[in-house]
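Working notes, beginning with the structure itself.
With one protein chain withheld, the remaining protein chains of the complex are depicted in position.
Chain IDs A and B follow the sequence of writing; residue 1 opens each chain.
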Amino acid sequence: MITFSSTHLIYLIEAARWTLLLSVLAFIGGGILGLVLALGRVSEHKPLRWLSAAYIQIIQGTPLLVVLFLSYFGLSILGLDIPPIAAAGLSLTLYTSAFLGEIWRGCILSVPKTQWEASNCIGLSRAQQYRYVILPQAARIAIPPTVGFMVQIIKNTSITSIIGFVELARAGQIVNNSTFQPFITFVFVAIIYFAMCYPLSLASRHFERKLNVGK
Amino acid sequence: MSVNEAAGTRPRNEAVPGAEPIIVVDSVSKSFGPLQVLHGVSLEIERGTMVAIVGRSGSGKSTLLRCINALEEINGGTIKVCGHMVSMSDRASVKRLRSEVGMVFQSYNLFPHLNVLRNITLALTAVQKKSRADADAIAHKVLGLVGLADKAEAFPEQLSGGQAQRVAIARSLALSPKVLLFDEVTSALDPELTGEVLKVMEDLARDGMTMVLVTHEMAFARRVADIVVFMHQGKVWEAGPPAELFADPKTPELRQFLSSGL
Partner (left out) sequence: MKFLTKMALAATIALGAAGVAKADVLADIKAKGEIAIAIDLGAPPWGMTDANLKPAGADVDVANKLAADLGVKMKLVEVTGPNRVPFLLTNKTDIVISSFAITPERAKVVDFVPYSVNRLIVFGPKGVEIKSLEDLAGKRVGVVRGNLQDTELTKKAPADTKLVRFDDDATTITALMSGQVDAMCAPYGMYLTLAERYPAKELEPKAEVVQQPLGIGLRQNEPEMKAWLQDWVKKGAADGSLSTIFEKYMGAKLDLAPFLAEAK
């Protein structure tokens, strides 16, 4: 009879490294592409606005599972074999970018129009307006929803088990089906997830304070 | 040192005779969709003068100011500022305009995430490409002129309305504009705070800055402005020196406006 032991706990923690890695990939890739999309959505050029909007609609309407499936198995059938980490990274990036793009677009739009006017009147170019006036203010507004979404991503990485990643949730299943001690197993899984998400909330509060100088 | 030397314009009492008006508005019309707000407005503003534009809400005064500053696209007529035509579709003309004309808004629009000093030096470094040291020096100078030398490190949130508005004036002033536009800058302030802002504006006028203000401050306009323009229903209804206009209104509309104490 197998009982939950430190071996199992270590197994869970090691699996959590995948969860962490995939989340980081999602945030970096999705963040960069998301910013591009957000700026595209509020651009002065109609084609850019249209392209970003179309991309966001398509990705937001597609389940992450399907994106993942297509990028790993679908591409494979077409003859393009990419390693699981690339498929996962790509899918999570596409997925995250669509949502972050919309979140950040909203934050940019919530900077008062008067800020655009004032910065325009002192002669700043559009790029300078973004850099010095609009984005810093949008960033402050963006922190709570962005962190909220990142916590979602950390949990959503469990979907990558379908392409073979033994990440934290899947590891929990394996341990559970080995020990038949679901309570201990999943309490530890929950603790580890919490340990990954909590620093995000702390960082969030820190950055809100930092960007809120003067308040 | 006078405000003007910091700002770079000629003192008032040395106005060049026969010089072209610094702002020429010719038959400008402007509509917002189906609503026509300006009906062929024509106006000339001489260098070194203070022109106060008054009228009821909806008379088009703010719209006119915003058109002059290329914040609204005009539908007819022309605008010429500092000798060159201005049109929003001509990016180069707008860029030139920004370096010649400064504007102060009713809600001051300071950048909340930057302190007072940085609010002022931002354009100096980013647009006029000055060094940080030079920019800081100019900023301190203009802050002194508006009486807020000790507030350089403060953040906009920590200022009173009157202080914030004075910083906004300083911010425009620092860029050495030839013209300053004021869009109802005291309307949002508590009465006890308007005085400090009006004083700064009066000092600027005395030092020869060309100023165009949309305002409800009748007493101020009467006392300080060189010309008062009364707008009504999107047209220039009457214009002239305040003494004449206030003492002897020629049209019933102006008479009614003055008597209602607006």
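The rule is short, and it goes like this: contacts are C-beta pairs under 8 Å (C-beta built on N, C-alpha and C of every residue); 3 or more make two chains touch, one makes a residue touch a chain.
In this text, all values refer to a predicted model and were calculated from it rather than measured experimentally.
Within the entire complex, contacts from the absent chain reach the displayed chains A.
Of the listed positions A:43, A:62, A:114 or A:173, the one in contact with the omitted chain in the full complex is A:173.
For chain A, the list of residues touching the undisplayed chain reads 1-3, 5, 7-8, 11, 65-66, 69-70, 72-74, 76-77, 81, 161-164, 166, 170, 173-178, 180, 182-183.
Everything below uses one rule, namely that only the chains that are shown with their structure count from here on.
Each chain gets one centre point, the mean of its Cα atoms, and the points for chain A and chain B are 47 Å apart. Partner chain A is touched in their complex by these residues of chain B: 69, 71, 95, 98-99, 102-103, 105, 107, 109-113, 115, 122-123, 126-128, 154-158, 171-172, 175.
Of all residues in chain A, those touching chain B in their complex are 114-115, 117-124, 128, 132-133, 136-137, 140, 211, 213-215.
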